[in-house]
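All protein chains of the complex are present and in place, except for one that has been dropped.
Showing chain A:
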Amino acid sequence: MHKIIRQILRSGIKTETPPESNDALRCTAQRLQDEILRRFGGALAIRHVDAGSCNGCELEIHALSNPYYNLEGLGIHFVASPRHADMLLVTGPVSRHMETALQRTYAAMPEPKLVVAIGDCGCTGGVFGESYASCGRVSNVIPVDIAVPGCPPSPSALMQGILTGISNAQGLAK
């Protein structure tokens, strides 16, 4: 046990401290928390669906949980079921074989719900495009609120996308 504690102390706090002003990350963190408090009562629950991705975007979604980005520290967490998710992150071009599963996952979410299409494939179909096997972009299958391009998008870009999704929802709610 003492080795674990020593290692934790040696590592220190890795979470990137938001600078005082004019820094996108800090703005992101603060605005996220404000928005979440207002709309989701302090917790945003995200459900992820890989609809046919190459697994690259998944690696960056995993990175969101590392101590540097510490997404959970902002009150945003990934949940195991669409039934209690506020936001759906969808990666990949939607393969024909995942089309029904994606539609059912979307249908299972309670209103209000947000959809963020992740990566070049989610935004445009990417290198896989539309074909006998691929429906292409996510919006060809379910309504999309926000599209975050990148191959794969960086964790910071993903955080920004999540924030933008929440702001958008506020605007729509008026």
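Going forward, a residue touches a chain if its C-beta (ideal position, glycine included) is under 8 Å from a C-beta of that chain, and two chains touch if they have at least 3 such contacts; residues count from 1.
As a convention for this text, contacts and distances are computed from a predicted model.
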item	value
Among "Ni,Fe-hydrogenase III large subunit", "Aldehyde dehydrogenase", "Peptide/nickel transport system ATP-binding protein" or "Nitrate reductase", UniProt-listed name of the chain not shown	"Ni,Fe-hydrogenase III large subunit"
Residue of A:58, A:86 or A:145 touching the missing chain in the full complex	A:58
Residues from chain A at the interface with the omitted partner, ascending	3-4, 7-8, 11, 14, 48-63, 65-68, 78, 80-82, 92-93, 95-99, 101, 105, 126-134, 151-152, 154
